Each structure stands twice: as C-alpha cells, then as structure tokens.
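Of the protein chains in this complex, one is absent; all others appear in place.
So, subunit A:
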Amino acid sequence: MPDLSPLASTPSRHQHTGQKSTQHRTRSASLVRGVIILCVMLALWQGLIYAFALPSFILPTPLSVLDRLVARYPILLDHTWVTAQEIILGLLLGLSMGLFFALQMLLFKPIKRWLLPVLIASQAIPVFAIAPVLMLWLDYGIASKVVMAAIIIFFPVTTCCYDGLRNTPRGFLDLAHTLQASRWQQLIHIQLPAALPALASGIRVAVVIAPIGAVAGEWVGSSAGLGYLMLQANARMMIDDMFAALLILSLLSVVLYFVTDFTLKRAIPWEH
C-alpha cells in the first residue's frame, strides 16, 4: 500500500463552518436588500401621489390600501385561496404534461418529429384568445383557470425538460453503457436526474407565469378569485380594494417563486 496520508489529507472544499457563516451573511444581506427595495417602492408610490396630486380613484395611498387589506381581510383571504388553488393545480397539471411530453419526445423519435412543430405552432395562439373557449367548455369554475395556467406553462416546461433530457453529458451515458445499464435504467438513474437542473429552470419560469394564466382566466369569467375581486372593485371604482387584491396577488407570486427556488436549491444541490 502506498503512503496515502498526504493525499488523504488534501483539504476538501467542504468547509462547513465557513460555508454556514457565508450562507448566513448572504441570507441576511438578501433580507436587508428586500426591506430596502420595499421601503423605496412605498416611498416612490407615496411620492408619486404627492408629486402629481393624484386622486385616490387613480392611485390610492399605501396607507389606504393597507387599511382595506385589514378591513376586508376575510374576503381577500377567501379569494386568495381560490386563486392559489388555481395556480398550484395549474402548475401540477402543466408540469406533469410537460414532463410527459418531453419523455415521449425523447423516447419515441417519430412523436418528436410530429409533436415539436405542433408545440411550436401552438405558441402562436395567444392563451388569452382561447380563454373564452375554455370558459365555454369548462364552465366558470376553477377548472378553466387551472387549464389556462397549465397551458401557459406547458411550452416552457416541455422545452426545458426535453433539452435537459437530450443533453445528458456524453460521458455519463458512456459510463452507463460500460456498466451495462438497460435503456430504462439509463433513463431513471442517469438521464432524468441529469435533466433536473434544466427542469428546475422550467419550473422557475412556470411559477412566475402560472399566476398570469389563472388571473387572466378569472378576468374572462369567474365567480371567485383575486382577478374576479379586482374586476368587481374596478367596476365599483373601489380602487383601493383593487390595489389590495393586486398587492396580495404580487405577494402570492413572489412567495411562490421564493419557496419554489428554495425547495429546488435544496433538492438539486449540484445545480450551481
């Protein structure tokens, strides 16, 4: 046996203590940055109202919006729950469909040849244009909004996932071959995990645009949800109510993005 001691003691890049304190510092810095951005935006908002003497039916003050948020808290929460359901279910449906089609295109070349042009062409139809058709087919309930959100994320998820699956590093496939992996084993143990970072990019895009699909669906026809609430408030000139709903919607999207991003970073630590 050769003397391994000098090699064995080669320092690992695993510097736990240093890493943790750096992470902590980065997290604190992000928090401070977030608070500063929020304060600046609120100040700008208030400043805009003062500078241009905007009436409250054009732009309500942050305080009046906060007041509405507190006063109409139970109603806002009910409608937020509806929109959140639409977004989450739309994401689940869109992601499953995207993964399914990406796998089909990878495994069956003729399907890819026929499906890819259809997928690309389908993007030429604006999703807002088909919203009324979806209302007609799926009624004014939650289903049409779920499908809207799913359709809007389907393309980016499918393309990201497909790109990830077909760009498995050549060396990994060579290794699997020399280890006598079957095609199925290669897919499960190599190609799918290797595609996760690309799929994660697709999911990040999806969580940002899925709320657009859900709210657009609510605008076209609905009886609940934040989009519905905004339309109703707008029609009654209750602009501060509209802004309260808009604020919650933005908050919902931001929270969804950061929770997803955090979860993906935890689940795919080799991503970066």
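As a working rule, a residue touches a chain if its C-beta (ideal position, glycine included) is under 8 Å from a C-beta of that chain, and two chains touch if they have at least 3 such contacts; residues count from 1.
One rule holds for everything that comes next: contacts and distances are computed from a predicted model.
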item	value
From "Nitrite reductase small subunit NirD", "Putative hydroxymethylpyrimidine transport system ATP-binding protein", "histidine kinase" or "Formate dehydrogenase subunit alpha", the hidden chain's UniProt protein name	"Putative hydroxymethylpyrimidine transport system ATP-binding protein"
Residue in contact with the excluded chain [from A:Q185, A:N234 or A:T263]	A:Q185
Contacting the left-out chain in the complete assembly, out of A:H177, A:R236 or A:K265	A:H177
Of A:L115, A:L138 or A:L196, the residue in touch with the unshown chain	A:L196
Subunit A residues that touch the omitted chain in the full complex	1-2, 4-8, 10-14, 171-172, 174-182, 185, 189-190, 193, 196, 268-270
